[in-house]
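Presented below is the structure to which this report refers.
So, subunit A:
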Amino acid sequence: MSQWLIAGLLFTPLAWAALSLLLGFRQGRWLSWLGMAIQMAVSLALWFAVMEGGGFYYALGGWNAPLGIALRVDGLAVTFVLLTAAVGTACGLHAGVYLDADKPWQRYFWPLFWFLWAGLNGVWLGADLFNLYVSLELISLSAVGLVALGGEAAALRAALRYLFAALLGSLAYLLGVALFYGRFGTLSLAVIDQLLVGGEPALIVALLLMLAGLALKTALFPLHAWLPPAHGIARSPVSALLSGLVIKASFYIAARLWMELGDRLGSPWLAQGMGVLGAAAVIWGSWLAFCQPHLKQVVAYSSVAQIGYLFLLFPLTFAVAEPVSLLAQQGITLQVISHALAKAAMFLAAGNLILSVRSNRVKALAGVSHFLPFSLFSFGLAGVSLMGLPPTGGFAAKWLLLQASLASGQWWWVVVLLLGGVLAAAYVFRIYRASFLEVSNSDDFYHPPQSLEAIPMILALLALGLGLVAEPVLSVLALPFEVVAAEAVHP
Partner candidate 1 sequence: MSGWLDGLLVVSLLVTAVAVLLSRDLFRAVVMFMAFGLLMALAWVRLQAQDIALAEVAIGAGLTGVLLLDAVSHFRRARPQHRSRGTE
Partner candidate 2 sequence: MSAGALLPILALLSSLLAAVVIFALPETSHRLRTLVNLLAALLKLGIVAVMTWGVFQGIDFSVSFTMLPGVRFMLRADALAMLFAGLSALLWLLTTIYAVGYLEDSPNRSRFFGFFSLCVASTMGIALAGNLFTFFLFYEMLTLSTYPLVVHRGTEKALQAGRNYIIYTLGGGVVLLLGIAWLHGLAGDLAFRETGHFQGSDPALHGQLTLIFVVLIAGLGVKAGMFPVHGWLPQAMVAPAPVSALLHAVAVVKAGAFGIVRVVYDIYGIDFAFALGLLQPLAWLAAFTILYGSVRALTQIDLKRRLAFSTISQVSYIILGVTLFGPIGTVGGLVHLLHQGIMKITLFFCAGNYAETLGVHRVDELDGAGARMPATSAAFTLAVLGMIGVPPLAGFVTKWVLGTGALAASMEWVILVLLLSSLLNAAYFLPIVYRLWFSPVVAPWPAERRWGRLETSAWLLWPPLVTTLMLILVGLLAATAFSPLSWARLIVVRMYLP
């Protein structure tokens, strides 16, 4: 059963990419709705299958790990596959209505969208270092394409910046892969994990290169300069995809590398250093978000800040007790999921708001709470999750990270976590404040279609509810995993 599901999961996005390239935007929309339904169903089924049967390796082409490419289908991977299906579907549905179907270049939206999806699934399931590189490139190029789609000069500039950053990051990663291959003669992460004994300098350099490349692609402070222009200027559904999912892909790889190899190749300095950069991202990103005059820039800088939390994974899992490490991993996982949902909701809602007031400026929102409470409400709910207030997923994540920080004695991260929440509140409430202002001549609002309003609301509610069902979601992380790699290494 699972075999069929995996095949469906891999096949659908690629096939839909090819098919939708042959169609225009409108027909592509119909086709994509079908595709999203299929992907959603397959992802759900796979999630439940793994819930019941545990994780496994899937050997592509029937060739096992070191020779062929094996996919690692474990609880975490299928959870992210499901997350991608949820956010992807939401953005796809939104885009179908939001984007102007009459523009000739929109026909390329769907192929890029589906290639992006395929790349994301490739990353979540990837267990092969080089395959991860190819998946990353697939993601980067389609993401850049989406940013630039039909763009004016500013969009192109943002896209070019993004492209160059992404390419540099990929090459740094690939260089690390080359070193690993030179040392171990394999690309399978599981096999490397088994062969790796201690911290050889060469491999430390390799890990550093890969982490640096991935950090650049994830827009970790101070390598974040490319992100806000790109995420701020793309069309809202695209921004939602980029902020919600795309930047998580490179982080996911970094996290996987760290969890597999970090115990032998990492050092306290590296771990704390990554944490400090993350903390700086939280503070600096939030501050910049607070200062932005444009609505979408606020949301984009908020992404820079929220990504910062993710990098607390490094110090909180390095040389700490097993339960503490687990707490941190769970916290980070929740943070990824809740940020993906909340940020996608926020961008989509921001898109609606912009559509409604016909301006991207925060100041233009005055009085909109009067007319568009629904999208504003979605925006607000998503904001609650970003602030880390209960009962949202963001709060659950923050709670677990707080516990992990306290239990590991690294109390300084507590300060960052709490301060980050306050700063997030500052920039979110700035938007509320602007929208609650009553001005007399503010009756000129456009009402977006209801379907546009419903989608961010659903995402925001998911982010909200995540905190309540965090326990079952997290339980998939501890699922048993069938170890095939061991047999493959020593036949």
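Rule of thumb we're sticking to: a contact is a pair of C-beta atoms (placed from the backbone, for glycine too) under 8 Å apart; a residue touches a chain by one contact, two chains touch by 3 or more; residues count from 1.
As a selection rule, all candidates are chains of the complex that A comes from, given by their letters.
A quick note: this is a predicted structure, and the numbers were derived from the prediction, not measured.
Trainee: Any idea which of 1 or 2 touches subunit A in this complex?
Mentor: 2
Trainee: So in the complex, the part of subunit A that touches candidate 2 is made up of which residues?
Mentor: Per the touch definition, subunit A meets candidate 2 at residues 327, 330, 367, 369-370, 373, 377, 384, 387, 389-391, 396, 399-400, 402-403, 406-407, 414, 418, 421-422, 425, 429, 432-433, 436-438, 467-468, 470-471, 474.
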